[in-house]
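Worksheet for the structure shown next.
On to subunit A.
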Amino acid sequence: MKNIVKKAVVAIAAVGMLALPGLQAAMADTIKIGAILAVTGPSFLGVPEANTLKMLTDELNARGGLNGNKVELIIKDSGGVPEKAISFAKQLIEEEKVFAIIGPSTSGATMKIKNIAEQSETLLLSCAAAEVIVNPVAKWVFKTPQMDSDAVRKIYMEMNKMNISKIAVVVGNTGFGQAGKGQLLEIAPEYGIDVVISEVYDKAATDLSAVVAKLMANKDIQAVVNWSIVPAQSIIIKNIRQAGWDVPIFQSHGFGNIKFVQAAGDAAEGVIFPAGRLLVADVLPEDNPQKEVLVKYKNDYESKFKEDASTFGGHAYDAFKILCRAIEQVGVDKHKVREAIENMKGFVGTGGVFNFTPENHNGLGLDAFEMMTVKDGKFTLYQK
Partner candidate 1 sequence: MLKIRNLDSGYGKLRVLKNISLHVDGGEIVAMIGANGAGKTTLLHTITGLVKPTEGQVEFHGRDCRRLPAQKIVASGCSLVPEGRQVFATLSVEENLILGGYVLQRQKGKGAILKELNHQYELFPVLRERRSQLAGTLSGGEQQMLAMGRALMSRPRLVMMDEPSTGLAPLIVRDIFRVIVRLREEGNTVLLVEQNARAALAIADRGYVLETGKIILQGPAEDLLANRDVQRAYLGREKIE
Partner candidate 2 sequence: MLELSAVHKYFGGLHAVNNVGFKVAPGTIKAVIGPNGAGKTTLFNLIAGGLEPSSGTITFKGRPIQGLKPHRVASLGMARTFQNIKLFHGMTALENVMLGCHIRSRSGFLAGMFNLPRTWKEEKDIRARSMALLELLDIAGYADVEATSLAFGQQRAVEMARALAMEPDLLLLDEPAAGLNIYETAEIARLIERTREMGITVLLVEHDMSLVMDISDEIVVLSFGEKIAEDVPDEIQRNPDVIKIYLGEDEEAAV
Partner candidate 3 sequence: MEFIKRYLPIAGLLGIVIGVQLLTSATDTAYYLTQLTMAAYYSLLIIGLCVLMGYAGQISLGHAGFFAIGGYLSAALTSNDFSAYRETAVMRFMDTAGLLLHRQSLYGEPLLNIQPWPACIIAVVVAIIIAFLLGIPVLKLKGHYLAMATLGFGIIIFRVALAAEFFGEADGISEVPPFQLFPGVSVTGDFSDRVQNYYIAWGLLLLGLVLLLNLIHSRVGRALRSIHGSEEASEAIGVNTARYKLYTFVISAAFAAIAGSFLTHYNGGIGPSEAGVMKSVRYVAIVAVGGMANLWGVLIMGILLNFMSLRGMFGTYDDAVFGVILILIMLFAPQGILSLRIRNIFRTKRNDT
């Protein structure tokens, strides 16, 4: 029994030693920016986000930092798990005393720490897509990805042009898919569109030909909308084409990763989807305001990490840049920075041109999206 007590004392002593670095860190004189990203785990959008943030921080510090202050980036891997996001958020806020938090990558995790950010008055710039993050508006919470609802509108507008009115909706069972499904169903009546069937597939699905068969069986369907950020979105379009079904396929902005196109091979040809302009940076007309930003980010990222830049990294880019710009404007005061972001207008990011207001903590509108398609295995602008 004595052993147990002894062991417990040792354990506590160990915990005590862990406390020391925390103390030291709190005394350093830098601007600390925390990031909670799903680097591992089932939704791994965090990799390009983490890469982008590291790249930007290095770049910034090389240039002498923000208003002369060095920027320290602290990335925590949440594995996409909410309880860790909560723990990390509290850790970043209290121990690291970070100035702002970028992330989390997923809507579920963002929603879990929204209240923590509000309570502690810490800026939270989420890289997750769901509408609920900024609607209703929370004072300290912003997000950089475009609105799902705008993507849906873009798709429906295109459908109206194509005279499509009966559609099937399939989504992956991640937060992104669920949110998209909600928006697709909610907005459909506005555009006179009828969702005939909606299905949810598992994010780890390996073959979806059965569900394709189910959709095909319904002869009314004029188009299929797939909303997902997981590999299965390539599987479903492949299965549709293999079944010899020549239906127009729409995808969400979650398709904006060339890996999904490569995975789908020929089946990806002709898929229509809304996305930020990052994917088509090279072919944008020179007069597009985003052109310069996009090309630079894309080249920087691709030369540094030897992989294609994705829109997810772009969301982190925007969050970081918005934060920096606000700090440059008003200095290191979180209340002022918050206000500065809330009133920021015409900020050119990878996701679009941001115009924040106290009511709109996203700052992007319909024009943030372009309709795109896949041609010869590459993204291009969609032209009817």
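By definition in this document, a contact is a pair of C-beta atoms (placed from the backbone, for glycine too) under 8 Å apart; a residue touches a chain by one contact, two chains touch by 3 or more; residues count from 1.
How were these candidates chosen? In short, all candidates are chains of the complex that A comes from, given by their letters.
All figures in this text were calculated on a predicted structure; none of them were measured in a lab.
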- Which one touches subunit A in this complex, out of 1, 2 or 3? 3
- Task: Spell out the part of subunit A that touches candidate 3 in their complex, as residue ranges.
- Result: 1, 3-5, 7-9, 11-12, 14-16, 18-19, 22-23, 39-40, 76-77, 79-84, 86-88, 90-91, 94-95, 106-109, 111-112, 114-116, 118-120, 130, 136-138, 173-179, 200
